[in-house]
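Just dropping this structure here.
All protein chains but one are shown at their positions in the complex.
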Amino acid sequence: MTLLRVDGLTKRFGGLVAVNKVDFEISSGSITAIIGPNGAGKTTLFNLISGSSTPDEGKVILGGEDITGWSPNKVAREGIARTFQTTALFEELPAWVNLVIGYRMRTRSGLWGALLHTPRAVREKKETAQRVTEILGFTGLAEYADQPAGSLPQEAQKRLAIGVALVGRPKLVLLDEPTGGVGLAETDEIIELIDKIRDSGVTVCVIEHKMKMITNLADRIVVFNFGVKIAEGNPQEVCQDHAVIEAYLGECLA
Amino acid sequence: MKKFGNAGFYLLLVGIAIALPQLLNLTSSGKYQIHILTLGMIWAIAALSLNLILGYTGQASLAHGAFLGIGAYTFGILLARVGVNFWLAIPLACLFTAFLGMLVGLPSMRTRGPYFAIVTLCFNFIVFKVFENWKWLSGGIQGQTVPIPSYLGQRSVRYYLVLAFLILVILTERQIVKSLLGSSFIAIRSNERLAEAVGISTYRYKLLSFTVSCFLVGLAGALLAMENGQLDYTVTNYFYSFYILIYLLIGGVATLSGPVVGAVGIFFLLDRIKSIGEFRNLIFGLVLIVVIIYFPRGIVGGARQFWDWAKRQYAGRRGGVLE
Partner (left out) sequence: MSFFFNQVIIGIQLGSQYVLVALGLTLIFGILDISHFAHGQMYMIGAYLLYIVMVLGGVNYWLALVICVAALAIAGVLVQRAVYRPLRGQPHINSFIAAIGLILVLETLVRGIQPNSLTVPKPIDRTLHFLGMSMEVQRLIVIIGAIVFIILLQLFIKRTRLGTAIEAMSQDREGAALVGISVERMSALTFAIATGLAAVAAVLMAPLAFISPEMGNVLILKAFVIVVIGGLGSMKGAIVGGYILGILEALAIAYISSGYKDVFAFGILIIILAIRPTGLFMGREQE
């Protein structure tokens, strides 16, 4: 079943076409990898899908609903969460507070709840605490819960960012280079985490550079170069594609 | 959030605050000090209101001087010209100020950081000019008298009223900060882009924070009108926006005790050195620069840092066993 469909998506910055009439689909429950050289437009693509950027042409359709041009907070509430290439966290706040904030969109208590201690406010606080504990366990971050997010080791920060994306019960997570700057052993841990995410029913789309990781992890690969999709398919197909080998230096371990 | 999470400590403070006027009433100069402390507490409420929007949502408003004046005048006019009951006039003044704040916020909240500060400063300037030129509204040079009920004629009675409101405001802010709503605010201050990406409507929450903040500073304005009994257009001066900011920063932004310490403390000290008149601004300016460069967390923030540092030193000596 198709969860996300991207149709003729185009984005220009002045004279440069960062994303050029891109079409592809993401199936529910799968792990899709987006690869390509630097500057190929992958992060811009994520920005277009998540609403940080508005496309010049084309459509983004989530589960049948046209979400093109929606603001980021609306897209997030609709069920698409993301991480950023430069790890984005609420750095001075403890890890658990980061997760509380991530879950905030699923709660509705506001000013009156705060001032009057309404039953709903109390209930939602409990609910948030439960969910936060759940995700701390899921991402293996329980030991860091009270520390400021910015003080965590690099790979824990990456896991926390993923946790913040997950805590709000998204349908789809967009992970932008989740193993960037992370060592080999920790990369494997993050791969395991991504597998767990897929197993829990959340669809994953990853931008990555590390080919070995992708070929083992992804169900489908989409290859970009200069803003254009040059290949799409399962790992075997893609690795044998000529255009890919040319563009991406052909290092493919299928 | 609280390091001295000790209810007993706060009750003691409140007790002292309650006892103070009784002691001061005994001396003739003491009576004047009551007035000064009352004013200090009013500025503390103003500083707390700015704290909500600056310390917790991360937006620096320079319009709070205007809203202070608007709250004061709304209250004064309701009492003097419309004949509204005192106890009704206060919430009405707060609501009206909040409403105006919301109107100002609607276009302004899309701007960020220094832009927002400039827009609010411009608004303050406009309000000041309007009050200066529109004699019917501001009462011109004579200003507007504020007739308060006779049972509030005594200084210490007004002191207790303001103290009660101050405690109420502190508790209100504490509730907000500790709630889920508060987490939205803090998220916006910490990383607005990320907050947006995790589903928080930053525009709406910034607007809400600003509106509540204006409600509170409107309260400060009304109480100011009450305490001084007399208003003129200078109460909307944009310099007050600076002062409120200064009290807040020096006391310690993003804390609950900081604004109180800063406002009451500085206001009190200033009154002592009243003789230097204009030069107070010079000292303000220097202190502000020094504080922002070397002690950006203000007195309370700095005290906490020191306390944490001292705890760590002490722990080291005892071989890591604390308490």
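First chain written, first letter: the chains are A and B, and each begins at residue 1.
Here is the rule we go by: a contact is a pair of C-beta atoms (placed from the backbone, for glycine too) under 8 Å apart; a residue touches a chain by one contact, two chains touch by 3 or more.
Small disclaimer: the values here were computed from a predicted structure and weren't measured.
Across the whole complex, the hidden chain's contacts among the shown chains comprise B. Of the options B:V14, B:L171, B:L269 or B:I289, the residue whose C-beta touches the omitted chain is B:I289. Residue positions on chain B in contact with the hidden chain: 54, 58, 60, 106-108, 110-115, 117-119, 121-123, 125-126, 129-130, 133, 242, 245-246, 249, 278-279, 281-282, 284-289, 292-293, 296, in rising order.
Throughout what follows, only the chains that are shown with their structure count from here on.
Centre-to-centre, using mean CA coordinates, chain A is 41 Å away from chain B. Across the complex, chain B is touched by residues 50, 52, 71-73, 76-77, 81-82, 84, 88-93, 97, 100-102, 104-105, 107, 109-111, 113-115, 117, 121, 124-125, 128, 164-165, 168 of chain A. Partner chain A is touched in their complex by these residues of chain B: 172, 175-176, 178-184, 186-187, 190-191, 193-202, 208, 212.
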